[in-house]
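Mind having a look at this structure? Questions to follow.
Of the protein chains in this complex, all but one are displayed in their positions.
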Amino acid sequence: MRLTSIVKTASLIMATTALGAMALPAMADIKIGSSLSQTGPASFLGDPEAKTLTMLVDELNAAGGINGEKIELVMYDDAADANKARTFATRMVEDDEVVAVIGGSTTGTTMAMIPVFEEAGIPFISLAGAVVIIDPVKKWVFKTPHTDLMACGKIYEDLKKRGLTKVGLISGTGGFGQSMHEQCLSIAGDYGIDIVADETYGPKDADMTPQLTKIGATEGLQAVVNPGFGQGPAIVTRNFAQLNIGVPLYQSHGVASKSFIDLAGEAAEGVRLPASALLVADLLPDSDPQKAVVVGYRDAYEAATGSDVSTFGGHAYDAFKILVAAIERAGSDDPAAIRDEIEKTSGFMGTAGVVNMSATDHLGLDLTAFRMLEIRDGDWTIVAD
Amino acid sequence: MSEFLQFFFSGITVGAVYALVALGFIIIYNSSGVVNFAQGEFVMLGGMSTVFIHALGAPLFAAALAAILITAAVGVALNKLAIEPARGASVVALIIITIGASIFLRGVAQIVFDKKIHRFPSFSGDAPFEIGGATILPQSLWIIGGALAVFFALYLFFTRTLTGKAVLATANNKLAARLVGINTNFVMTLSFALSAAIGALAGVLVTPVTLTSYDVGIALALKGFAAAILGGMGSPFGALVGGLLVGLIEAMTAGYISSEYKEAVAFLVILVVLFVMPHGIFGRTKLDRV
Partner (left out) sequence: MARLSPRAATLIALAAIALLAPLLFPSSFYYRIGALIFINGLSVIGLVILVGFAGQVSLGHAGFAGIGAYTCALAPVHVGLHPALAMVLGAAISAVVAWLVGRPILRLSGHFLAVATLGFGILVYMVLNNESWLTGGPDGIAVADIGLRDLLRDYDIKVTASQLWYWLGAAALLVGAFLALNLQNSPTGRALRSLHDSEVAARTIGIDVARMKLTAFVVSAVYTSVAGSMLAMMNRFVTPDIAGFMHSVELLTMTVLGGAGAVFGGFVGASILTALPQLLTVFEEYENLLLGVIMMLVMIFLREGLVPSIARRLRRGGSK
């Protein structure tokens, strides 16, 4: 009796599994995969990224697709969990049989997926920040956002220009904050920057005044840099104003969306951060070659979703446009041909700047498109070079 | 000295938040023996509902009141739909039911609201008070005052009102309470409503300082749970002290030792306290009935 009940239960499970397989959508012309962190601790990255991809795919299919073939987007939510991302990567390769993948909202999920695509030979464009994704160069892996290393460089350049060298760091212990914290420490010497204080906070912390009090009491402090994203930087900025520390505060490109200004309120006045031109689309002179791209994407995104544009969605925009152009040039949906064409991307104007990829550079961005912004009167302004 | 004072202000502000969550925990625990892991979601619902009702044009006060009522209704629904039908289930099963409820509420919130981080204005502005070289925000005083007010209200409720005594009687011995004519079902419903309302109030008070989003609940629930356990998982006084202690330990660790391990130190202290006092600081030793 017992055995039969066990067998019955077992066949039930197998039936469910098989049923799940049948429920999958039928085939389409060109299949592009995507695993993003639409929920979970990195949802403020994954959410605009996913919305951007959906919008662009609809747009492209309405216009007739690529070389007459429609695109099907297979999208999964990995909730920033590396193990889930790894499973979805396998699913996209072995079950959905996609020809290319965009995604990995976070460095952790990206790094977990890379071995799958490297082995299967599927081109993969990551939307995550850390420099380890493309350095050393991996054959099938590309990425679109500026690296955390570049953000530190941009901030230090600005500090040097202002004659400030004694810097306090307050970093989030999330992946973004820790990775950028390390990069900022590693290149401080190159810019003649002295890190005089070094504190951290947890991603869900409610109050950072103890850490900021310590930093504020450090002798000779001239500026504070806050690598991190999510709600932490907004609270840091508010606490910073509350304690009236009285030195310039720098945020990272991780807070580059309008909601940061809303959350930090008046405390955000005078805060500087490196960011792409997307946030200041209207402030660009008409002669700026980037203006048409960033204004176009911003208007389309805000019309389609009803929410403010962020640089994170912009990374997805860049990745999708680079991929589509590569598929067009390749003239086929062969993953190897697509990979070769992505690597040949040159002179592409995206939201993050001009992309010139090569066999040794799978990012292709330089510091020029990275702007130093300052918040004044509740809005972004460009700091003159 | 001014440094110490600053750490202290930070500690009691954050501690008051934990205390409010812990107070919510113990009300439900006292009346039903359930540790409600969805308590953090009540805080989230309070904050997020206020944000969205306020955005619809309602004045902040009215939005907050509506948010507290909505959350209280959610608490009642949780009791009626998930806890009452599961009467007699094991401790583990109840833990999983409430964790399931918390995942469910988070899932609903991400659809009904959104996945962004929100805030609404502080009640009395953002200009900090300066005391002895340290600063404290007016909103922090609101939070601390809120925690104290809830504590006193609960204290009076449990000692001075018949309904409150009925809750305590139910906590002590459900069967005996029923025998003397207490409607234990009503007591359960009442405590879920009360606990959810306190959670929502916490959400309303803290959002201007800590910000809110659909997923703030889980971290708050863990800290509030730890605080409640530290305080003995019984009396409102224990919850208040437990919350303030966890907050102060975190702030002092961040200030004097290492900001990286401030949470670790808080949990270490809880472990050590439990080794020495297995029922928390103010907990009573219960005898097992055989």
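Every chain is named by a letter (A and B) in the order it is written, and numbering of its residues begins at 1.
Simple rule for what comes next: contacts are C-beta pairs under 8 Å (C-beta built on N, C-alpha and C of every residue); 3 or more make two chains touch, one makes a residue touch a chain.
Not measured: the values here are computed from a predicted model.
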Among shown chains, those touching the left-out chain: A, B
Options A:E94, A:D190 or A:E328, residue touching the unrepresented chain: A:E94
Touch criterion as defined above, residue of B:V35, B:V51, B:A64 or B:L220 at the omitted chain: B:V35
Of B:A55, B:A93 or B:L156, the residue in touch with the unshown chain: B:A93
Chain not shown, touching residues in subunit B: 29, 35, 82, 85-86, 89-97, 99-108, 110-111, 218, 222, 225-226, 229, 233, 260-261, 263-264, 267-268, 270-271, 274-275, 278-280, 288, 290
In subunit A, positions touching the absent partner: 1-10, 13-14, 16-18, 20-24, 38-39, 76-77, 81-84, 86-87, 90-91, 93-95, 106-108, 111-112, 115, 119, 130, 132, 173-175, 178-179, 182, 200
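As a convention for this text, only the chains that are shown with their structure count from here on.
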Whole-Å gap between the CA centroids of subunit A and subunit B: 35
Subunit B-facing residues of subunit A, complex: 38-41, 43-44, 47, 173, 199-202, 204, 206-207, 209-211, 213-214, 217, 230-231, 234-235, 238, 241-244, 259, 262-263, 265-267, 307
Parts of subunit B lying in touch with subunit A, wherever the complex brings them together: 3, 6-7, 9-11, 13-14, 17, 110, 114-119, 126, 128, 134-135, 137, 206, 209-211, 213, 215-216, 219, 251-252, 254-255, 259-260, 262-263
